[in-house]
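First comes the structure, then the notes that go with it.
The complex appears here minus one protein chain, its other protein chains still in place.
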């Protein structure tokens, strides 16, 4: 069994290097136009957001609709930090990332402790509420620039610094996918599957819910810092529940609790509007139709029948081997 | 004296906004009760209602009562159609899949409106022309009076329908236990369709009242009242019909008072803050019933 794991680790490393190589070739080979170049970093940011949300929705099994809120806290904390500092850009960004991640994690803890007592749809609406509260408060406060926005942020995380951003994307993926294959991750999944049984075998449900919430918030905050230093100006309106939903859609289309799926979905859904640019007005309509069609297909009889057929084939081939 | 007058006026404003929230919240709560799903596209039915009214009244120039009736029919049919196409195949799917589908439907409706009517807001004067009145220095607009009266009537009819008619008891039975209801000979599909139709019709009414108040059409006009009404439904205890009415009105009044006396920018934060506090104290909402899991 250990060998199996090692093999998949090697495959993952190769995939990470290949992905890196392809993007670098695209950037420096001159294959991409300006528009296409500009979505490279947003892809990275959305991968970080989707993977971190995947921990909550896929593994903890709690639907949260406030992920953009934590992203915005990280974005503002990071941007305010780098605006105040006067250091080499990459050092500033590194400090900003840490501050953004930690502040977002602290807020996740403060919000998570009371909120995680709720379950299901109630948790969803309260996290949505918190996202909106964060948005209104940022809008109201003076030092965040209010509705006019916070400007003058150094655009450090542009495509020229892809390598730097990519390292943090890999770090996010590594930490979260490692976590879910550890004793702590198993405890988180146990809470999802049956919290009563989890308690009965000594898993503190609230502790692991909060843990997942804080870890997820930390990475969402870091993604927010990259976002801030990618667009250069922050407005509270960028972080409304539509952004949270956008991330949630990536996680769900990725197959809930499937980190690789979430990554692919994040990249495709970020790139899709760009590809559909020629369709102009129709692209969001197409997006909506694709979304509905995907959900209907994923849960259709057709697909169940296909899976059953595949399982049957597998079972028959195993039986044949036995003979 | 003017201070009290002002307060009363704000309360009445709150009552008006709250009534609209309550009408929308009823749709959320009825659908949640029966289909156990958050119909995220419900807010956009309001938008469709508003545009439908615009088409019938401003473009086709039909008489107002006919316009209103047609608008309600359009929304009810839309509600049934959306349920048939998008939600019915997912009845046994995980609730998250249904939620995402509902979000997809919401995007779909918004973008269809965007393509047909474009993003620029369309000014559209109120079709309900009732003069405002003044009682002891308190100014109440005509649309406010109409909104309050219509809401009271709609709620009375709905309460009677659900508690006193065969169809209403079928609805209650299906929301309690689909399987058992089917075994008792209730047509579950028909009952769910009916629920969507009623919910959407109420949303149409809310949409008409809303657009007569704000007089400007845009493809995303349903999103904010939709979300607020959803919060109202949860606040009152989702699945509970009196809860949705109470939640809507409480929310409207809180919002109106915070806008008037605290800060316009913080009004949303306060509204959501109240929701969070209520849920932390009473996790199932004001009038919701808590179902404890049996071990």
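We just call them A and B in the order they show up, numbering each chain from 1.
Convention: a contact is a pair of C-beta atoms (placed from the backbone, for glycine too) under 8 Å apart; a residue touches a chain by one contact, two chains touch by 3 or more.
Methods note: contacts and distances are computed from a predicted model.
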item: Candidate names "Amino acid/amide ABC transporter ATP-binding protein 1 (HAAT family)", "Formate dehydrogenase subunit gamma", "NADPH-dependent glutamate synthase" or "Sodium ion-translocating decarboxylase subunit beta"; UniProt protein name, chain not shown; value: "Amino acid/amide ABC transporter ATP-binding protein 1 (HAAT family)"
item: Chains on display which the left-out chain touches in the complete complex; value: A, B
item: Options A:141, A:196 or A:279, residue touching the unrepresented chain; value: A:196
item: Chain not shown, touching residues in chain A; value: 1, 174-175, 178-179, 181-187, 189-190, 192-194, 196-204, 211, 257
item: Residue numbers in chain B that touch the chain omitted from display; value: 295
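Throughout what follows, only the chains that are shown with their structure count from here on.
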item: Between chain A and chain B, centroid-to-centroid distance (C-alpha), Å; value: 32
item: Chain B - residues contacting chain A, complex; value: 32, 38, 86, 89-90, 92-101, 103-105, 107-108, 110-112, 114-115, 227, 230-231, 234, 238, 263, 265-269, 272-273, 275-276, 279-280, 283-285, 293, 295
item: Touching residues on chain A, where the partner in the complex is chain B; value: 57, 63, 114-115, 117-122, 124-126, 128-130, 132-133, 135-137, 139-140, 146-147, 196, 241, 245, 248-249, 252-253, 256, 281-282, 284-285, 287-289, 291-292, 295-296, 298-300
